[in-house]
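Before I ask anything, let me first share the structure, which is written out below as structure tokens.
A single protein chain has been removed from this complex, and every other one stays in its place.
To keep things simple, chains are lettered A, B and C as they appear, and every chain counts its residues starting from 1.
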Amino acid sequence: MVSTPSSVGTGVVRARRKRADDVAGLGRARAAAFVVPALLMIGMFLLFPAIWTIYLGMTDYRLTGLAAAHTSFVGLGNYTAAVGDKAFWNALQLTVVFVALSGVIGQSLLGFSLAWSLRRLKGWVRTLVESLALAAWVIPGSVNAFLWIALLDRRDGTLNTLLNTPGTAWLISDPMAMIVIFNIWVGTAFSMQLFSSALSAVSPSQLESARIAGASEFRQLFDIVLPTIKGHILTNTLMITLWTFNTFTPFLLTAGGPNRKTEILSVYIYKTAIGSGQLGFGAAISMIMLLINLAIALLYMRVGRKK
Amino acid sequence: MSDITIRELVKQYPNGVRGVDGVDVDVADGEFFALLGPSGCGKTTLLRSIAGLESVTEGALHIGVTDMTHVEPGDRGVAMVFQDYALFPHMDVSDNIAYPLRVRKVPKEERRATAARTAEGLSLGGLLDRRPGQLSGGQQQRVALARAIATRPDVLLLDEPLSNLDARLRLEARGFLKQLQRDLGVTTLFVTHDQAEAMALADRIAVMKDGRIQQIGTPREVFHSPRNTFVASFIGSHPMNLLPGRVSGGRVEVLGASLPAPRLTVDVPDGHEVVWGVRPEFISWSGTATPDSVRAEVSIVENLGATALVLAKAGDARLQCVVSEESAPQVGQQVWFACSVEKTLLFDAVTTDRIGGGE
Amino acid sequence: MTIATRATAHRTSRTATRFVGRLGFVVFITVVSVFFAVPMIWLVVAPFDGNPTMSVKWPEWTLNNFHRILDNPYAFGSIVNSLMISGGVVALTVILATLAAYALSRVRIPGRDALLYGLLLLSSIVTGTAAMVPTFQLINALGLINTQLGVVLVMSGGILPTVVFILKDFMDSVPKSYEESARLYGAGPFQILRDVVVPVARPGIAFVAVWSVVQAWSNFLVPFILLRDPTLQPAGVLMYTFYTEAGQADLRLISAFSLVYTLPVVVIYFLVNRKFGFRFYGGIKS
Partner (left out) sequence: MVSIGRRKLITLAGLALVPGALDACSSTSKTASNTSSGGTKNVTLTITANAIEGGKNAAEAKWVADWVIPQFQKANPGVTVKFEPQGVNDENYKTKIALDLKSGKGADIIAIDGIWTGEFAQAGYIKPLKDVAGAAVDAWDGWKQIPNAVQGAVSFQGKVYGVPQGTDGRVFFYNKNLFSKAGLPTAWQPTSWDDVLNAARALKKLKGVTPIQLNAGTAMGEATTMQGILPMLVGTGEYVWADNKWAGNTKGLRDVMNLYKTIYVDEKLGDPVLQQEANGRDSSFQEFAAGQIGILAEGDYFWRSVINPAKGVGTAPMADRDTVVGYTKIPAMKPGSGVKGQSFVSMSGGAGRVLNPNTKNADMAWKLMELICSPEGFAARAAGTLSISPRDDVNKTLLAKDPMLTYVSTEVLPITSYRPGLADYTQVSTALQQASLDVVTGTSVADALKTYTGTLGGIVGAGNITNN
């Protein structure tokens, strides 16, 4: 019997080594010194207001009026009020659709498709396409809103001219579709960037061997590329979900309308907090939004780890 | 003196796994020393512990007379070439080689001169302005070496130095490395999973498994006198034939035959379970029965150029032997294998330690 | 079918597939380019139109709109303010986040990932409208109302978790052997960071830097509530003042200022991209 010099059961040791405790010899003390300034900053200007906001969420605090002077603690009253508010459920439902369509599906897919189709391209075409996508990403939201209002204008918007559909009020007839497309337009560049650096790390030899084995482009994609960049996909989905949940720019396009058809949570919060000055209630909704984000994040990570 | 003394070294991870589990090694000044073992055996961890990149849980490490166990890596007088070379992608070759000098605040002019001189010595003269990404694998390796030796370290550590090169280049680099080590006379430890590389390069080899040293010896010792079945099977370009048998009246019953036993170093009673081993290179065959031979049927013949590897079946067991290509048997042929008793080894079936044979 | 004809047929279908694929690719790229480009036409055309409307049309060419922007007492200063605020935010976040992300990437701190993601989630509260009052009160208590420093601090606090999060991801993929190598030659942590980690992670740092600029550049609420002197307000706030009494947009000013407001951040992006790139080096091993 020939015993082979394989290493059964030693993989554990190797896997652990990747997490070498401290490669740069920072040491805990110095590592702490590196982290503390950022944490102080975050603690002071993020954590502190955040916790305060969470507290406000349990009061009936308002910007003006009697409740501004005599704020009282209402416990979970705002939360139960939100749960009983049709507008809240409407906003939540819209947000889920908006995030799923424009972020998770739209931006990720288009971003990946771009990264994938441009990966072997050099020269002006790539520069052009990337620059356009990135320009949309860096242009400030308030400007973007004007660009899209001009594009979708009912009277003589560019889209109506291009499609020869005079008088179509896109933002009234298909408001959700429009803000979804708008958000894809704005945000795709992030996914594109992330995926194109991820793709550059996929080993060409693996793809070669798959191609020689006769795998179609789609097979290569699913068998080799996607598993390799799984981590990037998870990062991308997490970030995009969070950002899309919080994006406020659609408000500049539709102001939540018509008839609340685009009143996503961030808009709903804005309307309650600034529009009607109900800061306590607004804070509670923000907190609910945070918890939803948390749940989604946990779900993603569970799915991501399973694959 | 830059000899290395390692005593009772343990590296335990927070999860309780011991990467290095009680290792004693002595490396002489100027010696070319290999740490050999399958992946995950702890050889790289040991090397990194010597470099100071891993903190040691127990035990002691001395370089020369200095206790280096808890000394910062930068203060050990140790240089290392990483498996991936770890050349800084944003620096050109010259800056890469001179980086250790820059850390030591050597003036720029001197740095450049040293880098140029070292590069020249490693035939990298024309490449000083290139970035690592623009170099071939062999060139990258030499740059990494140049950077490691630019500071004249006391100890040079190489982690799988040849593994990223293609087969032809690897042979070339082997010779080059050996020559360089000899010229510099620097105490050198290198890690490899390739026994041929270890055999070819090292003055002595430490074979490791599961964080422990199995055997330390010259290439000849580990080849001819492996301490246990693990070393026996790990060393050699073709794995040793290891077959179960039992001792009986000064002979070994194996493969249904009774073969002469080598000289036993331990007294064992008759009927003791053993593993009988012989290297494929030491087996000969004949088409007719001979004394002390084993009958088998040839199943595969692999042409290796000058030699051929014959795989044969004897009952349920399989045997390998390497014979001259011209005299190889045919597939399906009945053959009788025989070998000189001096070349056979006996291992205890339970402890796997060698109990007979060897030099 | 003979082997020869089958091979030919095969080849023909392969060529056909390739042609269709090629065509599909060209169509895809064209459609996507048009999709991204069309909305931007307004930004290029309307500012030069004597009477811009909410539509793209051949303009009555004029630079009058820009003259009016020049006449605006705050327009130029607001761009400078935007640059200062964004610059402050970028400097603060990138330096702090680089240090923190590096340490977090290299040293295991218990609960590190939960901490990071928890902060990331919290940042979504604070960058929203709900935390406006606490933020204002905090800056007020610190005596930083009407200072750009206050704005920079609040914005930085809000985006730091995200920047740390992204940077840590970048740092995680920087081969650790670089640092070990430098460490063996005696380089200290700061030296390693400066000589090795930062240069290698530079595309990642460039990415978060541009991201931070974009965030700071377009923020309205924070500078608006924290600053009172209009000469301190950034362009993001000024952009909202080109309205008449009833909130009607003055498109002559808005179109021209949109361009003026957008150009610097686009230029910054292109400069950074050109100088540092947005990617990793196609490393030796990554």
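Basically, a residue touches a chain if its C-beta (ideal position, glycine included) is under 8 Å from a C-beta of that chain, and two chains touch if they have at least 3 such contacts.
Just so we're clear, the structure is a prediction, and the values are computed from it rather than from any experiment.
Student: Taking the complete complex into account, which shown chains does the hidden chain touch?
Tutor: Checking the complete complex, the chain left out touches A, C.
Student: Using the definition of touch stated at the top, determine which of A:Met58, A:Val99, A:Leu207 or A:Leu242 touches the missing chain.
Tutor: A:Met58
Student: Which of these, C:Leu83, C:Ala100 or C:Leu253, touches the one chain of the complex that we don't see?
Tutor: Touches the omitted chain: C:Leu253.
Student: Which one touches the absent chain: C:Phe207, C:Phe242 or C:Tyr261?
Tutor: C:Phe242
Student: Using the document's contact rule, name the residues of subunit A that touch the chain not shown here.
Tutor: Looking at subunit A, the ones touching the missing chain are residues 48, 50-52, 54-55, 58, 62-69, 81, 85, 149, 154-155, 169, 171-172, 231, 234-235, 238, 253-260, 274-278, 290-291, 294, 297-298, 301-302, 304-305.
Student: In the full complex, which bits of subunit C touch the chain not displayed? Write them out.
Tutor: So the residues of subunit C touching the unseen chain are 54, 68, 71-75, 111, 113-118, 122, 132-133, 136-138, 140-141, 145, 165, 169, 172, 224-225, 228-230, 237-238, 240-250, 253.
Going forward, only the chains that are shown with their structure count from here on.
Student: Using the touch rule stated at the top, which two chains are linked by the largest number of C-beta contacts?
Tutor: If you count contacting C-beta pairs, the leading pair is A-C.
Student: Just how far, in Å, is the C-alpha centre of subunit C from the one of subunit B?
Tutor: 52
Student: With centres defined as the mean C-alpha position, give me the subunit A-subunit C separation in Å.
Tutor: 14
Student: Give the residues of subunit A that touch two or more other chains, as numbers and ranges in rising order.
Tutor: Those would be 20-23, 25.
Student: Could you tell me which residues belong to subunit B and also touch two or more other chains?
Tutor: 53, 72-73
Student: In their complex, what parts of subunit B are in touch with subunit C?
Tutor: Interface residues on the subunit B side: 48, 51-53, 72-75, 78-80, 82-91, 99-100, 102-104, 132-133, 140, 147, 151.
Student: Which subunit C residues qualify as touching subunit A in the complex?
Tutor: Residues 25, 28-29, 32-33, 35-43, 46, 53-57, 92, 96-97, 99-100, 102-104, 106-109, 117, 119-135, 137-138, 153-154, 156-158, 160-162, 164-166, 169, 173, 176, 179-180, 183, 189, 192-193, 197, 203, 207, 210, 213-214, 217-218, 220, 236, 239-240, 249, 254-255, 258, 261-262, 265-266, 269-270, 273, 278-280, 282, 286 of subunit C touch subunit A in their complex.
Student: Quick check: in the complex, which residue numbers of subunit C touch subunit B?
Tutor: For this pair, the touching residues of subunit C are 175, 177-178, 180-188, 191, 195-196, 199-200, 202, 281-285.
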